[in-house]
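Please read the structure below before turning to the comments.
Every protein chain of the complex appears in place save one, which is left out.
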Amino acid sequence: MPNYKQFLLPDLGEGLTEGEILKWLVAPGDAVTLNQPIVEVETAKAAVEVPSPYAGVVTAVHHSEGETVDVGAPIITFDTDPGDTAGGPAAAAGGTPAAAGITSPAAGITPPAATSAPAEVIPAALVANPPVDAAVEPGLIGGPAPGGRTSVLVGYGPKSSTAVRRPRKPSPEPPEPTQRQPMRIAGTAVGQSARVAAGAVAVLAKPPVRKLARDLGIDLTTLSATGRNGTISREDVERAAALLATAGLATAAAPRLQSAPTAPDGPVGVADPPSSRAGGVVASAFDPATREQRLPIKGVRKATAAAMVASAFTAPHVTEWVQADVTGTLKAVRTLRRLPDFAEVKVSPLLLVAKAVLVAVRRHPMINASWDEAAQEIVVKDYVNLGIAAATPRGLVVPNIKDAGRLTLPDLATLLAELTATAKSGRTQPADMRGGTITITNVGVFGVDTGTPILNPGESAILAFGAIRKLPWVYKGKVRPRMVTNLGVSFDHRLVDGQLGSQFLADVARILVDPMRTLVAWT
Amino acid sequence: MSVASSLGGQAGGGEVAGGLMGRAAPETSSVATSTTAGPELVQLLTPEGERVSHPDYALDLTAEDYRSLYRDLVLVRRVDVEATALQRQGELGIWAALLGQEAAQVGSGRALLPGDYAFPTYREHGVAYCKGVDPLKLLGLFRGVSHAGWDPHDHNFGLYSIVIGSQTLHATGYAMGIQKDGTEDAVIAYFGDGATSQGDVNEAFVFATVFNAPVVFFCQNNQWAISEPLERQTRIPLYQRARGFGFPGVRVDGNDVLAVLAVTRAALRNAREGNGPTFIEAFTYRMGAHTTSDDPTRYRLASDLETWKLKDPLERMKAYLVRSGMADAAFFAGVEVDADALAAHVRKGCIEMPDPDPLSIFDGVYAEPTALLAEERARFAAYLSSFADGPQADADSAAATAGGR
Partner (left out) sequence: MAPTTLAKAVNMGLRKAMESDPKVLVMGEDVGKLGGVFRVTDGLQKDFGEARVIDTPLAESGIVGTAIGLALRGYRPVCEIQFDGFVYPAYDQIVSQLAKMHYRSQGTTPLPVTIRIPFGGGIGAVEHHSESPEAYFAHTAGLKVVACSNPVDAYFMIRQAVVADDPVIFFEPKRRYWEKAELDESATPPPLHSATVVRPGDDLTVLAYGPMVRTALEAAAAAADEGRSLEVIDLRTLSPLDLVPVLESVRRTGRCVVVHEAPVFLGMGSELAARITEACFYSLEAPVLRVGGFDTPYPPSRLEEAYLPDLDRVLDAVDHAFAF
């Protein structure tokens, strides 16, 4: 039973890609033994004799002398089990018929001498698709290999490659970019700083998004992330910027919400429809004819506006400013961060501003009061519910820290962080916003120096904390670059006179100039 | 079997005339002398198969010994020829044939005791055979399924060194270790004529002589470093280089298995007895190409080859065995049968060598593995199993089919 085996031109030396057939040493019909030289091939490096890998009878040679053949192309086919088809009277007695296409001896006729080459009679299919021997395992020479390749030879040669991709298994979701956990090397976590692990609000955003946020003056910590993999997307930033623009918050004016006493379940706690969340500004929604967009006044916006009007035109507002060298505050922040008590909490300049306000209030209690027109009384409070104005996806809210004056600094830091996180995720509750006694508005995060903040209704003072900038400053008699900020306080002139307001502001500034000494001396 | 006892002690420093060399070395040598055998060639069996004697090297072997040596020569050549054929057929990526150098390798290999350590280059298949390494283990390297197929400690046969000459320093260091252990083992370092130009080899000579290390430097001068002839590496016969470093050198007919055996034994004994290194230059010829991808017709004459064919190591032994009556036709037929059987074993084993698992790329990088590498391996494993047409995919679909019943 004929067993045809093709022999493919191997790589005869270290990566060659083709060879020229110099001389055939056998011809179709020849019986060949194992290792018998069958052909001389010339490559780029040498002329080599190729020994036969099989014992059998040559069925066909596939290239003529002088032809150049690629490595891996079939050059000769053998029948390794010629049986009775080759030569001898035994064949004449009715030997096994040869495979289709081979000139086979008719019964009783001895086949002609071996020189005639029936090469052209080999079916094309046999040559084009070498019959892969099913008994050869994948990976061994002659066997199948993934991607439709055939393992030809050990040296491979520079393989001819194709621009075809191996098919992948369908995966449930697209490949997830792992924010790779750093490897532990000898017990230490490389690349992981303790501070990052300490409950701080870590914001995820791509570099181009961060730049955009900075350019637009958006604090990323106040945004919710809707981007892929928990990151803040470009759209999130653009939405926030639009919100600020339409709410008039690009200036120093501090919006605040109508306090709950008059409307317990007022618009404050109501979830606004999503469209108003972003201020409703959608770039594509402008009427092409008028190039205008009309947004209904309702919900948070409406309440904010009403409160603003009430406050602005009831209490006579006076605003004073002071510019302070707060290098000492930044130093204190660094110092505090290193203390064990503060290992788990976020220490920021805002924390120290809050502390300064609380200490200054203790020295000037009258600033922590309110004008009760109805009762014709000024209510001075012994407790400080310190409000912090926060920009959120739903607008500006002013939650307050209850009884902040009695908190230790670490506790104050913790509550400040919680307040900010809650506000940022839009979960501030009405109770949080009730009963504030004095407020800080941090306009510095927008890159703004100061302004004329409007009082939170029911309060008599509001402090605007501006951006901290490196500016030339006369320090110890010389002009030095120092970290400088502006503090502005608006107060209700009905109960806070100029002296009180000024002293309060001056105290706040003095504390921030030298927090360590003043806090020791004054608390 | 005894070795001629003209092993005069080597005085510390100074002249090394006498001792192994038997007589003073010639003053100078021209380039011509470096490439021709010259009068200093130790020989015990002429190319015609005539047994001769040498004043410094006696060899007393039994008939069985002579037959055994011949059998080794035949088997070693047979494996080499088979491997060359396997390469031509695409079963090996490359093969470095030792054709013509059988006597140099068998003669020296048979001189080694089991405790002696051999540091080969990449052509010492004959020495490997003598040391008991299965030839199939060598083929794995040339087939590309492994970098080395054997544990060097199994037979005291080192891993093949493809970087030229580096193994001579290793051999010297190993010999220094033997010194510290105080045993009677010795080391043999193999290298070629080309290697003597490498810095590492010359440094090895320095270290070996300075520390008096028990190492035999066995140079198979097969006259060629790929296409470069001996003149490109030296102006003096190689065995005379040793003198400049301060240790004895001897040139032996590399195609004479008896002479090689005798000289190597003497040198090893010298080492064992604490007399330090010896340089043996086995003067032979690379009958084949440098490796299977080399074409020697580009740089050497066919007539050279013809000259050396007349010095064939196997032919002279066969002639001697026949003429002396120590072997008969049955013996020679038996040797051929053994050779064919060994060749068949090598062929079958080679073709059946499985491809290694891709993940084995990561095996054995370190004695103490690292976490980073483990992570890399895991990622690669996940990557490999992500393909729809891979073996893992087949396993998955097979499992799915089975589960569906």
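Here are a few things to note about the model shown:
The first chain written gets the first letter, and so on, giving A and B; residue counts start at 1 in each chain.
In this section, a contact is a pair of C-beta atoms (placed from the backbone, for glycine too) under 8 Å apart; a residue touches a chain by one contact, two chains touch by 3 or more.
What you see is a predicted model, and the numbers here were worked out from it, not measured in a lab.
All shown chains touched by the missing chain in the whole complex, by label: A, B.
Within the set A:K211, A:R334, A:R406 or A:R494, the residue that contacts the chain not displayed is A:K211. When the whole complex is considered, the residue among B:D134, B:E228 or B:D338 that touches the unshown chain is B:E228. When the missing chain is restored to the complex, the residue among B:T46, B:S68, B:S197 or B:S385 that touches it is B:S197. Contact with the chain that does not appear here is found for just one residue of B:L141, B:A171, B:V215 or B:L238, B:L141. Residues of subunit B in contact with the chain left out of this view: 93-94, 122, 140-147, 162-164, 194-195, 197-200, 225-228, 232-233, 293-294, 298-299, 355-356, 358, 360-362, 365, 372-373, 376, 380, 383-384, 387. Panel shows subunit A; residues 11, 14-18, 44-45, 153-159, 161-166, 174-177, 206-208, 210-211, 228-229 of it touch the chain omitted from the view.
Note that only the chains that are shown with their structure count from here on.
A separation of 59 Å divides the Cα centre of subunit A from that of subunit B. By the touch criterion stated above, subunit A contacts subunit B in their complex at residues 7-8, 10-14, 16, 35, 45-53, 137-141, 146-147, 152-156, 166-169, 171, 183-185. Subunit B meets subunit A in the complex at residues 82, 85, 88-94, 143-144, 289, 291-295, 297, 351-352, 354-355, 371-372, 375, 385-391, 393, 396.
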